[in-house]
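Only one structure is covered here, and it is reproduced in the block below.
With one protein chain held back, the other chains of the complex are shown just where they sit.
And now, chain A:
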Amino acid sequence: MWKWLHPYADPERAYKLSGTLFPWFAILACLFITVGTVWGLLFAPTDYQQGDSYRIIFIHVPAASMSMAAYMGMATAAFIGLVWQVKLADWAAASIAPIGAVITFIALFTGATWGKPMWGTWWVWDARLTSELVLLFLYLGVISLYASFEDKVLAARAAGILAIVGVINIPIIKYSVEWWSSLHQPSTIRITEKSTMSSEMLYPLLINILGFGLMIGAITIVRFRAEILARNGMRPWVRELAKAEEVK
């Protein structure tokens, strides 16, 4: 497997491969998010208690779950970068961080907007909300650590260690609603048993979760390719590429 994987650790190959993958991610992401959002916001039935206000779930839940998934992706990349010293993995981790931060912010913001009419408060310091806020700070920490070193190898190592340490927050976010009594409701989507949501609401939600994942993938690819070019500016293949595109 290593022999098969090894050529892709070459920046040029990775740049080209991600270029071929990008349209697939982008098109599928647009498709899924459009279908999921339109279905969720316009056609899914209203909730028996919350009326139409519950529809924020179609943005909030995908953003929240993908903020954790993106963190796991970033930490895995950072781990590979740290142990095997694959520079591409470092660059991948660095390109996920800002996207994860924005997605986490979206989750917190939509949650607060829903919390005001439903709970009666924008914010409460319960375990789920606080740990999700810690996730945002972890992302911001990784971004600023990576940005604060001139030497990007050192920067990636520092940011990578923080990213790996922060993984401990992920199970805390996930299980906070089960371990402690919190204002936030327990999870609706269950993997092993029946979800506590009617299926007409569940399908658009699942489609949107998938769409958000693909969207994060697509934006990561864009940032990843830019990162590759920025770190390899002196390499002949980048110069040739620039010449071919007629960039001075």
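Note that in this section contacts are C-beta pairs under 8 Å (C-beta built on N, C-alpha and C of every residue); 3 or more make two chains touch, one makes a residue touch a chain; residues count from 1.
By definition in this document, contacts and distances are computed from a predicted model.
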| item | value |
| --- | --- |
| Missing subunit (named according to UniProt) among the choices "Cysteine-rich domain-containing protein", "Acyl carrier protein", "Tripartite tricarboxylate transporter substrate binding protein" or "Cytochrome c-type biogenesis protein CcmE" | "Cytochrome c-type biogenesis protein CcmE" |
| Given A:P23, A:P117 or A:G233, the one touching the chain that is not displayed | A:P117 |
| Of A:V102, A:I143 or A:I164, the one touching the omitted chain in the full complex | A:I164 |
| Identified contact with the non-displayed chain, of A:I57, A:A159 or A:A218 | A:I57 |
| Given A:A127, A:V142, A:I173 or A:I207, the one touching the chain that is not displayed | A:A127 |
| Hidden partner chain, residues of chain A it touches | 45-50, 54, 57, 79, 82-85, 117-121, 124-127, 161, 164-165, 167-168, 172, 179-183, 185-188, 196-198, 200-201 |
